[in-house]
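Excluded from the complex is one protein chain; the other protein chains are retained at their positions.
Chain lettering (A and B) follows the sequence in which the chains are written, and residue indices restart at 1 in each chain.
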Amino acid sequence: MSNLPDQANCEREERLEHVWANLPGWGALAAVNHTSVGLRFMATGMVFFLIGGVLAMLIRTQLALPEQEIIGASVYNQIFTMHGTVMMFLFAIPVLEGAAMYLVPKMLGTRDLVFPRLSALGYYCYLFGGVIILSSLVFEIAPDAGWFMYTPLSSHTYSPGPGSDFWLLGITFVEISAISAGVELVVSILRTRANGMSLNKMPIFCWYILAMALMIVFGFPPLILGSVLLELERAAGFVFFETVGGGDPLLWQHLFWLFGHPEVYIIFLPAAGIVSTLIPVFARHPLVGYRWIVLGIITMGFISFGLWVHHMFTVGIPQMAQAFFSVASMLVAIPTAIQIFAWLATLWQGKVVYHLPMLWIIGFLVVFVCGGLTGVMLALVPFNWQVHDTHFVVAHMHYVLVGGMLFPLIAGFYYWLPHVSGRMPSDKMGRWGFWLFFGGFNVTFLLMHLTGLLGMPRRIYTYEAGLGWDWLNLVSSIGGFIMAIGVAVIIVDIVLHFRFGRRAEQNPWCADTLEWAIPMPVNAYNFSSLPNITTRHPMWENPELIESIAAGEHGLAEVQNVRRDIYGSDAVTGKVREVVHLPTNSWLPLLTAVVLAVVCISLLIKAYPVALAAALLALVLVLRWGWDNCAHPRAAPVREDDPVDPPLHSRTCDGPGLWGMVVSLMANGTLYVSLLFGWFYLWTAAPQWSSPEQGRVALIPMAMSGVLLSLAVMIYRNAVAGLRKGQADGLTLKLWAAAALGLVHWCVLIWILQTSELQPTELAHDAVLMVALYYLLLHSGLAVIFTILQALRVKLGYVGPELPYEPVVIQPFWVYTFGVFWLSFAAFLLLPMAWGA
Amino acid sequence: MLGWFSLVLVAVIMLWLYAIRRSPGATSEARARQVQKRWIIWGGLVLPITSMAVILAFGIPAGHRMLPLPLDEGEVLRINVTAHQWWWEVYYPESDITLKDELHIPAGVPLDLHLTSADVIHSFWVPRLGGKLDMLPGRTNVLRLHADEPGTYRGQCAEFCGTQHAHMKFTVTAHSPEDYQTWLRQEASDE
Partner (left out) sequence: MMKPSPFHPLNLVLGLIIWALWFVLLYGGLSVGCAFAPPGAEAGAWTWINAVSLALALFVSGYLLVCAYGCWKASPPSHAVEVEPIKTFTSKTSAAVYLVSALASLALGLPGILLPPCV
């Protein structure tokens, strides 16, 4: 492409701006752009952080002196529960997701995430869920059973108020946003990198985010399942965690920590990604041991799933089983140490330039290494028995989380501020903020280790004088307030810089990654043209990219048919394979989230018919949303001038949609496996497990229903196989046949459920079985609806031999439905019979 | 353990600060690679692995002594403790004594506490006598306790159990074996 004259280039960029910009005024609420959504995530997260911080100050006020009654036990319990909940679920994860959403496409050299409307939906779910949870605090009916909600304390008997419901429903609602962000980030990183950006040339930050996103996909479903089960127990009296009837309170702990431990690494990985990005920039030296670090990231991602029982060392598990988790907990120190020393080696080799973000990185190192070392100590079982549930653990946890997440995050904030505002942060005030925060933090938490060793349990609202804890608590409280002042200084600094900061020049830190090739402050479309990437450090080796990108010398410089286009690329080599056209601004995410909020609130006030109606409405909205895809006139209708090489993604068989479906099914499958785990766990470990003498579910009809499902899947697969070959013979007929068979199968399932004699409020066996049956029912029902819609779309010409995209996306869903049906049949019905239980 | 870890912490921080201050000078590419690899292998692999091996070598036997394994000779004294919101019920099955919020034990001999709960999860903990163990409804956990010296020890519920969690305390009185027998006779006659 030749150099366009300036005038023409300006007009070209205006066309880009026109296509990619948010709607004006209130229309900004319909924005789906990753820059807007990412910034909203971060801003909202910071507000929640301040609220959580105020709660922490109340805790430290109450504990400053012995035998105080400033707050009182019941409010104190609400406050510490909400402090943990807000910081973990409403601050740490969403802020990091927001940062990832903002940065990842810019680092990958593309214009947006691959499912933009999903980003917007995730944001609104997070916002509404967070507001619902916090509203409970205003009414003084907040959850008060601790942020990990151990049953039976959180069950109906011991927490009759709505507090626990707020937690369970609100958090599940918020988690929709986490999972959607997880799916979206995985697919975006794997499938929409700049041309030529093979996995080994990907910025290290994206490796971290890829691991984090995959961990979200596998880590959150156990908690979602746990929350659903506990809510069913509280609202409908199903037996899952009550010992009477064959439940087990320990099942909750397993499900919670199966999520809860990976979650710590979900928080740590992106923060470590920030460290790995910043250190090379300030050391003026490429990151040492890129491959070692990738190895560390992958190892950490896996091993962190094998640690969860170390939160449960005192529940009375056999010591050999504890030893496995103890060993795994120590093993995870290795990838961490590899990273710490790779960073050290980078600093060693480089010539370090000293700026404010570096200060926070050093703060991170000091605090995090200390937290990591106490973590290794905690992994040692006998030591754990002594300090578990004491203030030692409180101190350890804050060292790891604040050190491992907040310090790098603030370093990142300062580092990327010019990107958002176009101005540089002030060095002087920033230093004050750092030293106040760092000093206050250590004053608060360093001595708290000792408080714990002296025997102060956590979560007590007051303590007697004279146990040796008095001065320690007072010092901790003073430190807490110094830290709060530090936060205030940092906020003032950041706010002021938007007004008074020095104008930043292009690429102010001399960084190596692509996000600095974008003009500052950022525009709506990131890159005016999409560059080819040949190196891991594009801005160091080709600094002229800034000009050539702006001049439109690279790919997709021209807007086509008023569409938002980006490149889709090969997952390994990063070679361009297709042009992905993205949806534009839409009100549907906001509407869907509002309706989901209605579901959540009506469940809270126990207006179940309303909840059901709203849930159905949400389904309709989501289907409506899916309707505007592919060759729909509002998306990318077939035109004469459609690009052929590379083709539009909706004309291919292996587009991002398929990847999104498969990743979502991984999350879904984890939910199902968690249910299976619950089944086997209760069966083997619940103290009073009992199964009914006769099978509660009619076996033969169930098998027949399964045969119908299998036939439907076969026909559907046959239809898709034909499509892949470009044949459309009998496509509509096959789709209708699959839908019809699926519908009959679904009706038989309903009949089985109706005639079964399940007593979920009496027996845990029946309760689990019932959940499994409803799970199957939901999947079969959705598969049928999707297929009917496909048949209609064939008729309208949105799907066909030239447009095989959508049926291919839905095929894994059918196969999954088929798989879980027969697996359930074997695990829930056949196996108990074979065992003679 | 604490000492070793403090040393590691200080050493790592010092190395970092030095690495930041240090100016790299001109080295050949190959030499640089060698240095890098050395850092990662020694610091990232060797250091954590040896540290872990050492603490496991101390830790696993220490944990072993806390297990309620059968003694070489004789029976272990058994006491049942049931937690309630927010008090402790202590029962001596051999002498049919029931106490509330206090526990009397002989010093110098190991004993097994059979722990369970009547309502929510609690955790039995006497900081000066050893580790804690959770008390779960529907299950019984066995804690091996060993008080070396006669005296009075403070115990407290360690697992958050509701509004009055902070006030769920008890005392353990460890008697010399003779005093313990006297105490037992006295309690039995009071009943």
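Operating definition for what follows: a residue touches a chain if its C-beta (ideal position, glycine included) is under 8 Å from a C-beta of that chain, and two chains touch if they have at least 3 such contacts.
Predicted, not measured: the structure shown is a model, and the values here were computed from it.
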Of A:61, A:299 or A:718, the residue in touch with the unshown chain: A:299
Sole contact to the chain not displayed, among A:321, A:465 or A:778: A:321
Sole contact to the chain not displayed, among A:572, A:620 or A:826: A:572
Residues of chain A (touch criterion as defined above) contacting the omitted chain: 198-200, 291-292, 294-295, 298-299, 301-303, 305-306, 318-321, 323-324, 326-328, 331, 334, 571-573, 680, 684-685
Interface with the unshown chain - residue positions in chain B: 60-61, 64, 67-70
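Operating definition for what follows: only the chains that are shown with their structure count from here on.
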Centre-of-Cα separation between chain B and chain A, whole angstrom: 35
Of all residues in chain A, those that touch chain B in their complex: 73-74, 77, 145-146, 150, 152-153, 157-158, 243-244, 248-250, 285, 288-289, 292, 296, 314-316, 319, 323, 326-327, 330-331, 333-334, 336-345, 347-352, 354, 358, 362, 365-366, 369-370, 373-374, 376-377, 380-386, 388-390, 454-455, 457-463, 467, 687-688
Contacting residues of chain B [partner chain A, same complex]: 1-2, 5, 8-9, 12-13, 15-17, 19-24, 32, 35-37, 39-40, 42-45, 47-49, 51-52, 55-56, 59-60, 62-64, 66-67, 85, 119-121, 123, 125, 127-128, 130-134, 136-139, 141-142, 154, 156-166
